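Working notes for the structure below.
Heads up, one of the protein chains got dropped from this complex, but the rest are sitting where they should.
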Amino acid sequence: MTRMFGEPVTRVEDDRLLRGHGAYLDDLGHDALACAFVRSPHAHADVLDVDVTGALDVDGLVAIYTYEDLPGRLAEPLPLLIPHPALTHGRTQYALARGVVNHVGEPVVMVVARDRYLAEDAAERIIVTYRPLPAVVGIPAARAAEHLVHPDVPGNVAANLVQAVGDVESALAGAAHLLELDLSIERSASTPMEGRGVLARWDPESHRLRMWTSTQTSTGVRAAVAAKLGLALVDVDVITPDVGGGFGVKIMHPWPEELLAPWAAMLLGRPVKFVEDRREHFISSAHERAQQHHVRVGFDNDGHVLGLDVRFWHDHGAYIPYGLIVPIITSTQLLGPYKPGAYRVEFDSLYTNTLMVTPYRGAGRPQGVFVMERTMDAIAAFLGLDRALVRERNFIRPDEMPYDHGLMFQDGRPLIYDSGDYPASLEKLKKLVGWDEFEHVRDAARADGRRVGIGLACYVEGTGVGPYEGGHVVVETTGKVKVATGLTTQGQGHQTVFAQIVADELGVPMADVEVVTGDTRRFGYAVGTFASRAAVMSGSAIALAARAARAKALKVAAEALEVDAGDLEIVDGIVRVVGSPGAAISLGTVAVLSNPLRYAFDDAAKAATQFAVGDVSKPPVAEDDEPGVEGRGFFSPMQSTFASGMHAVVVETDPDTAEIKILRYCVVHDCGRLINPRIVEGQIHGGVAQGVGGALYERMVYDEAGQLQNASFMDFLMPYVSEVPERVEIDHLETPSPLNPLGIKGAGEAGVIPGAAAIASAIQDAEGFAITAMPISPSDLFELRRRHERAARANGGSHERSTAE
Amino acid sequence: MTEEQLHDVRLTVNGAAHQVRVPARRLLSDCLRHDVRLTGTHVGCEHGVCGACTVLVDGTPARSCLILAVTADGLDITTVEGLTEADGSLSPVQQAFEDCHGLQCGFCTPGFLTTITAGLRRKPDPTEAEAREMIGGNLCRCTGYQNIVRSVLRAAEIARARGSGS
Partner (left out) sequence: MKVSGDAMLHAPVEKVWTALNDPAVLVRTIPGCERLEATGPDSYRMVVTAGVASIRGTYAGEVLLSERSAPHSFLMTASGAGAPGTVSTEVRVLLADVGDGSTRLTYDADAVVGGVVAGVGQRMLVGVARRMAGEFFSSVDDVLTGAAPVAAVAPGVTPEPGVFVAPPTAARPFGGDAFVRGALVGAAIALAGVLVGGLLGRRRR
């Protein structure tokens, strides 16, 4: 039988999705009432009055709710999901605004009506009277704190956190050279093609709530909903339907709408559905990425970093329900594959009157990598050294693994790299992109009047974060294998890769394996899909569950065949004696025999009934045993497992228009062993596209009044096919993880993490001056050119190492 | 009490007639999804940019989120559900996506499938540049487009092999 693990198997999800038979949230619940919200048009305002009179005439109106209607725990602020000792001033929103609104888009009034058109009609006619307050927008305004977002949060600082290893000030003082850099990254967002949605059905007869939500964590939503609505956990089902992309934004929970829709369903005795539109996604889901950094780095003549001091400011918007995860990831993953001697990182997480910030693919790493990699380039430029060489000199060596940085990671555990071979990755990358020969490419281009540049960036990513995931595998009497895990899927092909794992572990054809994810009815203990953890966590758990099921099957079969379990193998769903073609029994039959029956429900089941089998000297089910061929497994690692990678980019910039074109995009990627290479490659492609978007196109533009000026696809620019490189050249390294049974590492976010850094590096190489802010548009580049030309003229000639004419 | 006037509209979708009664402002995308109950056409932005809602109207790709259902009376509409072959097998474009891993979450996919189906009818043997051009108006957030471009070329290949014009 072919081994499935490592094979680029065609996805089992595809057939029905290609036929248009997907079941995304809005495809469900045609009988449900619809919701619309009146959302704040102001970034900061007191809510003085809500007048619903005008809405009463709308045909099909069912209900109108404001904060005053919320009972019990629903009237409390939404949960602060991830507390941290440094998060001294955490503030979260109310499900509906309570007297004050803190960002454009904050929900104030909820309308329920027969359909969405009518709900919006009613919402439009509701008059809310606001008293606008000064809005705090952008990091400089937040820091200056002339106005406060929350009156009881001084300086708009939710948290200040310092992590340090070694004595950075001495290291900097003693270093031969010192550089200071100011770097900034703009706000962007996950922007999946499908927005958020919730469908809730309340059954008063059984007193149970059933919800569907387009989420990355069905167990998280279930727990929050049960808590806020005063329901027992066993009375709440949360099912994740097909999800049209998440990219981080859908890990945030509970959205106000995720609480309000089920609450309304209970009140009204009708199913209630909320599906946001695109504008709502822009102004009321979540953003990420905005940070400003100040770096001081001390290094020697060879480019070894002796001391690194990073001070940064993180804009987390009006509320901070997800805690400090993003800036903590920035703080720790900034180090990448390097060992910088002494390191100190300090950040302030700041409130602004803008949409809240929760993780977006990369979750703080793109910012950290941008900072570290610009710093490396700056060091190389200063010393006149090759940029790859400077990095190579600072790498952690393979024989230094596991490497303890002495810092605490986002999972509350020590930052210890378990495996990785950075020098080998760099070698592969240099070869792939032709790093050493690029001089010739550049010269040839220059001769043609063209401007090209090459850049690179390295990153390390902590994947497979805990606390745990679980898996369940059961063999049914038909021989079919049903698998369940609690985390969710948003296009990563979990139904395929987990089936591959089970097919191998159990010895069954993939076609006989069916996988369900994200349904609390099928598996109730889970954390969620984020931090590139699903394959590591659920893959491992499912492998363990399958092994347990296999052991059980062999035990039952051994008894039936009267052989030793050690002499048996399972191939293509048949349990047989190794080397002996005759003695065999199908897994389905084994499942029948594993469950001693009184009642035969079909012909096959007769074999397990009490007069057919059984040893009267023993109980039908042994004391330490259970009926059935099932396995349940949980995987809970000591720490994350660290994937890594490096990207190299060749760009061309137009000397006149400053347009930026990507000529080549090369990726070397180490995510340990690959379950399905095609799916991993797809994840990299997608990540690279988001990296390109973040480097060149995507930014949320808030004006000083806190109005989001580009809250639509017309003005928030995401890459089409024309914006992505024509090829993404990928080479793999596989340093297996020692931390899980499959030896794998996460791959989901890899593509996006170093994108901005690598592209900035290449543009800098093409232009000859430093790129310190992303994204960079042609206009930005044009402006930068002018500024540098002016500066160069003012200084009587160029002083920067120039690679372009 | 507001009350909307309803209009009788006969839609021909994937060759079948559907009689619906809708207000004038009902979008074709909503009508297909909620009145005709063909949910394969997806809504990503409602302002005509993302292309997820693309259907074929008399064979030409059109954004169903920018069409009022009442104006589609008498027009011949093809949605993703209508792309499969008569015997139920996947069309060359659908098969190509499966072969090339051209979809991940699948939300944007119906819009690509209809667009490419029409595109290959006009240009059955595209170059890679032409393939990119063909899908240049559709957004995808998952795949980074690399495998979608491959899918276009593979679809042309499959169509040729099957001897049909797809």
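A and B label the chains in the order they appear, each numbered from 1.
Rule of thumb we're sticking to: a contact is a pair of C-beta atoms (placed from the backbone, for glycine too) under 8 Å apart; a residue touches a chain by one contact, two chains touch by 3 or more.
All values derive from a computational prediction rather than experimental measurement.
Considering the complete complex, the chain that is not shown touches A. The chain that is not drawn here is touched, among residues A:Val12, A:Ala32 or A:Val62, by A:Val62.
The missing chain, though absent from the display, is touched by one residue of A:Ala86, A:Val157, A:Leu267 or A:Val474; that residue is A:Leu267. Note that of A:Ala32, A:Val52 or A:Ile320, the residue touching the chain absent from this view is A:Val52.
Chain A meets the missing chain through residues 50-53, 55-66, 68-69, 71-72, 109-110, 264, 266-269.
The definition used in the following text is that only the chains that are shown with their structure count from here on.
Mean C-alpha position of chain A lies 29 Å from that of chain B.
Those residues of chain B that touch chain A in the shared complex are 1-4, 23, 25-26, 33-34, 37-47, 49-50, 52, 79-81, 83-84, 90, 94, 97-99, 101, 103-110, 113, 128, 132, 135-149. Interface of chain A with chain B (complex): residues 8, 10-11, 13-15, 17-24, 26-27, 30, 57-59, 115, 117, 121, 191-194, 242-245, 247, 277-278, 490-493, 678-679, 681-682, 684-690, 712-714, 718-722, 724, 726-728, 751.
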